[in-house]
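Note that this complex is displayed minus one protein chain, with the remaining chains in position.
Now for chain A:
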Amino acid sequence: MTALADVVAYACLLAGAALCLTAGLGLVRFPDVLSRMHAGTKPQVLGVLLVMVGAAIRLDGWANAWMLLLVAAFQLLTAPVSAHLVSRVAYRRRHVRRDLLLVDELGGAGHQDEAYRGDEPGDAPPERPDLRPGG
């Protein structure tokens, strides 16, 4: 029984580590921020889940299993949030290879906002004298 559990645990750990190497390869090889993020999120979800399953099998005991489950659940919750933020900013700063896009749903008119809602100096409106009211 323990030999079988060890084999399953080592298989999970090997698969997770292989996904980590895949993420590194994708980060180096892919052309722009969006596809690099696509590659870099692989260990973040499936790889971490596999490694946590393998570690929970090896470190028997419910306390360790709950803490590993907490890490896995936290990765599942936070990976979409940070990926959404980074991809949105990457699109708006033109870090996207537009010739590689198949669908560009943000490209048309109507998705940009003209109001300046920022309250920091970095959010100041651009110096455009032709757009001043009355100018």
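Please note the rule applied: a contact is a pair of C-beta atoms (placed from the backbone, for glycine too) under 8 Å apart; a residue touches a chain by one contact, two chains touch by 3 or more; residues count from 1.
In this section, contacts and distances are computed from a predicted model.
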Q) Which of "Multiple sugar transport system permease protein", "Spermidine/putrescine import ATP-binding protein PotA", "Molybdopterin dehydrogenase" or "Multicomponent Na+:H+ antiporter subunit F" is the UniProt protein name of the chain not shown? A) "Multicomponent Na+:H+ antiporter subunit F"
Q | Interface with the undisplayed chain - residues on chain A | A | 9-10, 13-14, 16-18, 20-25, 27-28, 32-33, 36-37, 40-41, 43-44, 47-48, 51-52, 54-55, 57-59, 61, 63-64, 67-68, 70-71, 74-75, 78, 81-82, 85-86, 88-97, 106-109, 111-114, 116, 118, 120, 122-123, 125-126, 128, 131
